[in-house]
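These notes concern the structure reproduced below.
All protein chains but one are shown at their positions in the complex.
Right after this comes chain A.
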Amino acid sequence: MSKLSNVWVFSDIASRLPEVIAGGVELGEKVSAFVIGSEDEIAKAYSLGATHVYYLGEKDTSKIIEDYAETMAHAISNGDTNTLMLLGATKRGKALAAKLGVQLNAGVINDASEVTVADGVTAKHMVYGGLAIGEEKIVSPVAIVTIGNGVFEAGEADSSKTGEAVSVSFIEPKAAIKCIERRAKQGESVDLGKAKRVIAIGSGIGKQENLQMAADLGAALDAELGCSRPIAETEKWMERERYIGVSGVMLKPELYLALGISGQIQHMVGALGSQTILAVNKDKNAPIFQYADYGIVGDLNKVVPALISAFKG
């Protein structure tokens, strides 16, 4: 893979900066990082592999991150003609990407799962709710890509790498938005996407009372509970955040155990990232068994209680 002479990087969230810089190091000879914040953050960007830091000043609570789009666009347009700007695929990252895309007449790809540089920048991202991967090629001189979690492996910080930051003066945005209040987010509800073990419940569970049995098995296996779309949307037996598949949660657990899930592709796309797939279903011909590592054709009311007693403390 060839490299660009310079890749610009920015992350609105400190924890995503190492990955974004790692992406810059992989795709560019030079890595120019935009930094908003303290002196420490300049040092951190250098230690992670940035070769140049463009300093946008201290955090200013009266501004929103998107107010810096004009400032960043100006700096980028003064640099190399053919270049790439990498951002974390956060809400702010995507808002900035779109604004920069218009201001720099640049192609934008969000949520990239893979980025390559050949004659132009190509990236892959999930489309049709995960049924497929779309590959797109940016043909404009400047390319803007927001990257998902874990696309590039964060490098080790090396504090011997230092440098001077270039101060960039702020350019007032054309249409500013006033931030009148900022507050920390309330505690997160379940994040199934990060669970290591997931039990998925489908219509085969039969009745709502049987959810208790699945919950007991979940407790015995230390697994989170998820479900198919009908269980969340039609029956409303479980919360929307728990439904797996197209327009729902995409799982990446070590273990996925399906109880009474038929295995429609729209559900399975959310489960196929699992390391091991197990399934219990009374229908021998259910598609779920085609995707399973281990399956048992049987009655949930028999199999699940037996599993609970086998795994209980």
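Basically, a contact is a pair of C-beta atoms (placed from the backbone, for glycine too) under 8 Å apart; a residue touches a chain by one contact, two chains touch by 3 or more; residues count from 1.
Here is the rule we use: contacts and distances are computed from a predicted model.
Hidden chain, UniProt protein name from the list "NADH-quinone oxidoreductase subunit K", "FAD:protein FMN transferase", "Protein FixA" or "ABC transporter permease": "Protein FixA".
Note that of A:3, A:194 or A:302, the residue touching the chain absent from this view is A:302. Considering the full assembly, A:122 is the residue among A:122, A:210 or A:262 that touches the omitted chain.
Considering the complete assembly, chain A touches the hidden chain via residues 13, 64, 66, 90-92, 94-95, 97-99, 101-103, 105-111, 122, 125-129, 131-140, 174-185, 197, 221, 246-247, 254-255, 257, 265-266, 272, 276-278, 280, 284, 289-299, 302-303, 306-307, 310-311.
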